[in-house]
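Here it is: the structure, laid out below.
One protein chain omitted, others in place.
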Amino acid sequence: MIRIALIIGMVASCTLGHATTIVIGAKESVTRIKDAIALAQPGDTLLIKPGIYREGNIILQKPLTIKGEGYPVLDGENQYEIFTIHTNHAVIQGLKFINTGISSINDLAAIKLLESQQIKILQNKFENTFFGIYLANSSHVWIEENELQAQAEFEHQIGNGIHLWKCNNITIDKNKVVGHRDGIYFEFVTNSLITNNHSEGNMRYGLHFMFSNNDEYRNNTFMNNGAGVAVMYTKEVTMVNNSFIHNWGSSAYGLLLKDIRDSKITGNSFLENSVGIFMEGSSRNHIQQNKFYQNGYALKLQASCDDNIISKNNFQQNTFDLVTNGSLVLNKIEANYWDRYEGYDLNKDKTGDIPYRPISMYGTIVERMPQAILLWRSFLVLLLDKAEKAMPILTPENLMDVSPAMLPYDFN
Amino acid sequence: MRLFLFSALCWIVISCAVKPEPLLYGRDACHTCKMTLVDRKFGAELVTEKGKVYKFDDLNCMLTFYHSGYEEASAFKFIQVVDFTNPEKLIDAQNAWYLKSEDLRTPMASEVAAFESEESTQVFKKEWKAVLLSWGEIQTQFK
Amino acid sequence: MTRIIKYIFYDILRTRFIIFYTAFLLVCTFAFFQIDGDFGKVVLSLMNIVLMAVPLVSVVFTTIHFFNSYEFIELMLAQPVNRRSVFLSEYIAVATSLCLAFVIGVGFPFALYGAWQSISTLLVTGIFLTLVFVSLAFFSSVLTRDKAKAIGVALLFWFYFSLIYDGLLLWVIYTFSDYPLEKLTLTLIAFNPIDLARIIMLLQLDISALMGYTGAFYKNFFGSNMGIFFSASLLMLWVFWPILVSMRIFSKKDL
Partner (left out) sequence: MALDQVNLELKGGKSYALIGPNGSGKTTLIKSILGLVVPTSGNIQFTGKSILNDWKYREKIGYMPQIGRYPENMRVGQLFEMMKHIRKDKPKVDEELLDAFKLYKIYDKRMHALSGGMRQKVSASLAFLFHAPVLILDEPTAGLDPVSVEILKEKIIREKRMGKLLIITSHILSDLDEIATEMVYMFEGRIQYSNSIENLKAETNESKLNKAIATLIRQRELLESVTE
């Protein structure tokens, strides 16, 4: 689907080949971007020379290519939305956007696309913008190699870096999003691709999915966000080879899955997150070949989850490997490597001969009574866990890995 | 005797604390959807008779929990929502006015904003082409 | 009084126990450094020692020492010396030597690795716990004349605070789980010096994030000036009430 969109896009740009270039700059004949847009014919190219442009809200309703040379600065003077685009076939490239207005009612953005198609937003820089790139009701858009940086001093009035609402067939590649509310935000977005992005230090989520089906994200890095990635009320999402690093805090997760179905989580690494994966109301997902290393909780599996397959993952040096709040287990947990496993392998098939129970008694107690966390690292808890290991009472009896791996998997 | 004293102490400490707490945006997480509260125009809170506080980022999250039967509906002492025109201010949900519009972007897509007075709804009602709803109607909307 | 303290010090050093204790702590700390070079992890491992071994050693050593120096106390009390000074001298000498052993045993390796800051809380709470349990041991020592009984009572203190009390706390949390328990548990924690120390240390560590909402509530409280004042004065109270009560008993006690 995405490929087809790409081809259509290329074909479309070829047909608009005979275009003139208008140069904008302090020393040029055209000094204002707004004037150039008014002058330009569909398909023309606007080349913006270095300088600072303060033109309030620029509205683009023609298919134009707007390119910056040496990153000209478009200043919203803390009042305006900078680019509002409502057209097809446009390119915005090499510009630097600063200081958009902030509003609690309207979502002011540096670049806002309304009902637009075949748009490319490439290699731009964003500083201190409320929303960076904002797409509503648009499709076939390429957002590539942009750098978005919001400033922390505006902490409580900050928008999303790349915000998509009711879109489809969007490609988001090699962007860097820092310090926003959500780094990348998807609501009602389908058939889209998020690759090679770096999302760091965002207040809420590095990447946020809501009601967005059939999307894929791979090779992204989510670091130090309020929570790494939240995927909610969605089905058929593919999450491959991403890194979730140090998303740490009292309500932080590496990956938060809520009401997710038929999705694939493969080859990711979860490092030093408060909770590696939190799963609620989710079913028929495959969690395979991931690496869980030094997380607080590697996997929090709520009782409302069923038919998930958790296999061939590495669980190493996590405070808790797995916790759940129920007693009924309807998920399949098999062939994982658990560094706490103390079993043996007599027949040398590299699989432990006795099952492993990844749930500790204390973990279960805390899930039922969160206040019991106060007893953490007390002598009592130590004894309880030892006793439970010898004689399981509280932990779900059938929750176990019947074929634990003896050695960690090598995913490299 | 000791146990009795102990329980009495527990009771004293607990009983003096049944009141709503302010929503801490950027820190508190929604009880239903686990999202961190960030949008100060929206939010809701339930407080049980026993003083337990549940916080929500959007009205539908609150109602989902309200109807889930996890806590008896009669057990809620306070049902509160944030006034759209007064960010962060919690008002009584049962006496509030609600506007529902597709133009409204709320944290969990309820598309509903709450208002303390009917007058303040009027400007927005026109602007958003919104429907005015009462607490009763809102409840049936998100059952 | 300083003269008496001096001789008690000599006596304590002569038993060599304190030296073994220091060596034990040194070995443990260095071993933790060997296993994991990360200071945070070492502090975490040491926390268990501070919470369990330090109170246990303090309580047992103090009681045994008290009964072993009964002759000395008798001898002193026949001299023109105030009973209170004899008692306080005993306390100061025992507490100081145990604290010194702890500070050297745990602090020295950190100083060597140049990571003083990361264990300041650990050191302070460790010292407090030592003082508290030395106090409690003196209390159990003046309650009875029988050495075995006194050690029994002292061990019971340790057992109660490190295990039984937490069991009760778990029971309370279970029974009242319908209620908001933060304030209640905060109050209950205050009644157990080991829990208090544990929570203070946990909140200092990076891992406190795992403590969720309850942890956030505690962090807010203990992070505030009021909370620091509160916890410090509570620990002080835990040091002072047993020693003051036992001093009262001791000054009326027949030898």
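Note that the chains take the letters A, B and C in the order they are written out, and that residue 1 is the start of every chain.
Following the convention adopted for this analysis, a contact is a pair of C-beta atoms (placed from the backbone, for glycine too) under 8 Å apart; a residue touches a chain by one contact, two chains touch by 3 or more.
Everything numeric here is computed off the predicted structure, so don't read it as measured data.
Asks: Under the definition given at the start, what are the shown partners of the omitted chain?
Replies: C
Asks: So which of C:Ile4, C:Val43, C:Leu186 or C:Ile207 would be touching the chain we can't see?
Replies: The one listed residue touching the chain not shown is C:Ile4.
Asks: Looking at the whole complex, which of C:Gln34, C:Gln79 or C:Gln117 touches the chain that is not displayed?
Replies: In the complete complex, the chain left out is touched by residue C:Gln79.
Asks: With the missing chain put back, one of C:Phe20, C:Tyr70 or C:Trp171 would touch it. Which one?
Replies: Checking the options C:Phe20, C:Tyr70 or C:Trp171, the one contacting the hidden chain is C:Tyr70.
Asks: Give me the chain C residues in contact with the hidden chain, please.
Replies: Against the left-out chain, chain C lists 3-4, 7, 11, 14-15, 69-72, 74-83, 252-255.
Everything that follows uses one rule, which is that only the chains that are shown with their structure count from here on.
Asks: Please work out the Cα centroid separation of chain A and chain C, and write it as a whole number of Å.
Replies: Taking the average C-alpha coordinate of chain A and of chain C, the gap between them is 48 Å.
Asks: Just give me the whole-number Å value for how far the CA centre of chain A lies from that of chain B.
Replies: Using C-alpha averages as centres, the distance is 28 Å.
Asks: Going through chain A residue by residue, note those that touch at least 2 other chains and give them in order.
Replies: 250-251
Asks: If I count partner chains per residue in chain C, which residues reach a count of at least 2?
Replies: 181, 216 - these are the residues of chain C that touch more than one other chain.
Asks: So in the complex, the part of chain A that touches chain B is made up of which residues?
Replies: Touch residues, chain A against chain B: 104, 107, 155-156, 165, 181, 187, 203-205, 210-211, 226-227, 230, 232, 250-251, 253, 256, 258, 278, 280.
Asks: So in the complex, the part of chain B that touches chain C is made up of which residues?
Replies: Chain B reaches chain C through residues 6, 9-10, 13-14, 17, 27, 48, 50-53.
Asks: Hey, which residues of chain B end up touching chain A in the complex?
Replies: For this pair, the touching residues of chain B are 25-29, 33-36, 38, 40-41, 87, 105, 108-109.
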